[in-house]
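Quick notes on the structure that follows.
The complex is shown incomplete by one protein chain, all other protein chains being positioned as in the whole.
Per-chain residue numbering starts at 1, and chain names A and B are given in the order in which the chains are listed.
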Amino acid sequence: MTVLLKVEGLTKSFGGVRAVGNVSFEVTAGELLAMIGPNGAGKSTCFNMLNGQLAPDAGSIEFAGRQIVGLKPRAVWRLGVGRTFQITATFSSMTVRENVQVALLSHHGGLGGLWRRARDAHVDAADRLLERVGMREQGDRPCSVLAYGDLKRLELAVALANRPRLLLMDEPTAGMAPRERVALMALAAEIVRTDNIGVLFTEHDMDVVFAHANRVIVLNRGQLIAAGAPDAVRADAEVQRIYLGSRH
Amino acid sequence: MSPDAIAVQFLNGLAGASTLFLIAVGLSLIFGVTRIVNFAHGSFYMLGIYVAYSLVARFGGTVLGFWASLLVAALAVAVIGVVVELLLLRRIYHAPELFQLLATFAVVLIVRDATLALWGPEDLLGPRAPGLKGSVEILGRQFPQYDLALIFVGPAVLGLLWLVLTRTRFGILIRAATQDREMVGALGVNQAWLFTAVFALGAFLAAFGGALQAPREPANLGLDLVAIGEAFVVVVVGGMGSIPGAFLAAFIIAEIKAMCFAIGQTTIAGVSFSFSKLTLVVEFLVMAAVLIWRPWGLLGRPAAATRNPAEIEAPISPADARTRRFGFAVLALLIVLPAFAQAFPYTLVLSIDILIAVLFAASLHFIMGPGGMHSFGHAAYFGLGAYGAGLLVKQAGWSMETALVGAPLIAAAGALVFGWFCVRLSGVYLAMLTLAFAQIVWSVAFQWDDFTGGSNGIVGVWPAPWLSEKWAYYYLTLACAVAGVLLLWRVLLAPFGYAMRAGRDSPLRADAIGIDVFRVQWKAFMLAGLVCGVAGGLFAFSKGSISPEAIGVGRSIDGLIMVLLGGVQTLAGPVVGAGLFTWLSDLIAREFAYWRAALGLTILVLVLAFPLGVAGSVKRLFAREAA
Partner (left out) sequence: MLKATDLHTYYGQAHILAGVSVEVRAGEVVVLLGRNGAGKSTTMKSIMGLVRPRAGTVEFQGRRIEQLATHRIARMGLGYVPEERRIFTELTVLENLEVGRQAPRPGAPTWDFEKIGRLFPNLREMPHRPGGRMSGGEQQMLTIARTLMGNPACVLLDEPSEGVAPVIVDQMAEAIRGLKSAGVAILLSEQNLHFAMEVADRAYIIEKGAIRFSGTMAALAANAEVQAQYLAV
């Protein structure tokens, strides 16, 4: 299997507090890798470094053999890394289809256009992406009136617009109803299979993690404390301890 | 430039710093706690001078009477502040930031006319302070005793404030609320009461600063905007909400100004240059520099601005058939308008003004609405266009037609430079920086006598002979306005417009799908400057002249009112708003002596009744009908 993302010695401190310390892991094509850990473990910080939103203090991030530390999020995206956010980030003043069209226009380098109508651009491609996440019939609805689960699916369609090889999903199911959670992750799993891409996701819902992840890594206080197959991680004494807490 | 001149100017600077601090610190306190940028703060300052003038005239014969008069004047204005807070601000604490600004600006207009009604239009200089009428000799120069006393007022007030803020429960609550209002509420403190008290304190300080000026500076009706402009600069330079910051910034700015006076005319590298002319612009240069170097001010902290998000906008779409028919009908009316001009010759003059306002407002709306960048200095590009046209004709000898093409290019070039700085900031800071640039353009026009004609401006900027008839010029304006507005709409519906809205809706997501938000906003700034420059050029030729008055802060604010009146969220908003505003202010100005107050009241009613703007509310009404 090809290694898509190779993270080594990733470190980041905020005002003397080490949020992420010397974290290393890999994501390969065709796998769903879950990153779990209690609050403040450094998951979001880690994510924000992976897509260029935050600059690490030390460490290397290689995507498809290329060093991406120091690149801006938009440059990382152009290399083929899609991202969804913990709190959905969509364009609320646009329709569902327009959200995807903007991403497609950006992918094809057409966002500088001053004359042609944007809503006529890449309509079919946008509809295909919406079809894929089950949102096609809602294409003309304003994004601002969507149910939360639908917003998450729209975000997925937007993230897929540049045919990414790696998808970063930050808490993809947070705020969704239980049934929607299963459906969304099943969808992600199917995309991983058919497109042979890699997915790294953080998640609080252990049902989601253990139902869908191929591998799990565990962060606690910025340190990677366990990695491996879901069952092995679940059996790990250290992992149990940080989740249940203990008398030190 | 002699050492004694510098010393005296330094003392002058200190006296100025005291007043500046008093105005700015109140503004900063109010912003810190309530997050409202209070445009009416300058009005409190102005009222302070007027009330103090009247009281001192009556009771100011004795030392005690004089100082008591100043305090009572400030207290009286504080009471007015409480009334404003209770009646107006309470209703709009949760409104979008721009509406708050508009509402407090309406207060400015009302206070201005109330002052006019009560005190009349003449400048009023109060009697000098008993016991401090003379002057002392400093390094062989005479320095007024009163100014010397004033030097100590600033630090004294800073000390008193410091005592209040650290030793009283009220002060501790103010400091706590400046950091985290919600938490203060969760600890059982009633914020509403706190807000009112802080507003009263701020108004008191501004008015006291004004009252102290009564014997020094004649009270006049333009002081409100001058004071608010300076106070904004001090607060932004010092850091929003920071009291030591306000003190430091007041000191720096007052001293830099004083030193410009001290240096005066000098020769640098063979070119004679007048530093005293820099005084009108130097504070804005300082602010621009500080904002670029430390966007949150000298002693401020880079806090996430707590802003009330505007209402979520509906997707924009090309006009439907009904709207198109309506648009064509309006256009047809405008085309046949000159036929009726025989009977009502004034109609054409007003229509030209309206069409120019439409272009101006549409270009402002372009960056403000879909771009999400709230410009408080759109007059800069109007001014560059207008002066550009005038100068190209008068100084470069271009023909009117070529000058009208050149003018927008000059405006766009200005927007290119200013925009590069502005798009790095957001929210109130961006607004203030745009204001600073507009002020710089205005000051250059006002001060550069040899080139721009100074306060007289440029006269004799007439259209070419074939356009000299009013109806001909009207058609030119109509063509430019229609073309400009259609161009902007087209761009908004094109991919570029979507990229702009993407950057506004979610910068995070925009960046994550490869959009360079900075570049997009920069280009948008430039395009808006270009279109605005057309408006400026048309304006210059329609009046035959251009003067600094026409490109001042007032013009920027008119633009804001037009856009907000029409509704930020609709494409037709700026068109409706510009028409309505220009027509209304023309009508009111002709019919009422107190047109400002009438306009202010109108704005207040509109703000409280139509939070979406007029066009937005009409659109919503139709949408509801259709549903």
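Heads up, the rule we're going with is that contacts are C-beta pairs under 8 Å (C-beta built on N, C-alpha and C of every residue); 3 or more make two chains touch, one makes a residue touch a chain.
The shown structure was predicted, so the numbers you read here are calculated from the model rather than taken from an experiment.
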Counting the whole assembly, list the visible chains that the omitted chain makes contact with. A, B
Taking the entire complex into account, which one of A:55, A:147 or A:186 touches the absent chain? A:147
Could you tell which one of B:179, B:266, B:317 or B:399 touches the chain left off the display? B:179
Touch with the omitted chain, as defined above, among A:36, A:76 or A:200: A:36
Note that subunit A touches the absent chain at residues 36, 38-40, 146-148, 151, 171, 174-178, 204-206, 218, 233-234, 239-240, 243-248
Footprint left on subunit B by the chain that the document does not show: 166, 169, 172-173, 175-176, 179-180, 182-191
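One rule holds for everything that comes next: only the chains that are shown with their structure count from here on.
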Measuring centre to centre with CA averages, how many angstrom lie between subunit A and subunit B? 44
Spell out the residues on subunit B that touch subunit A in their complex, using ranges where they run on. 312-318, 490-491, 493-499, 501-502, 504-506, 508-516, 520
Which residues of subunit A touch subunit B once you look at their complex with the stated criterion? 51, 53, 72-74, 77-78, 83, 85, 89-95, 98, 101-103, 105-107, 110-119, 121, 142-144, 158, 161-162
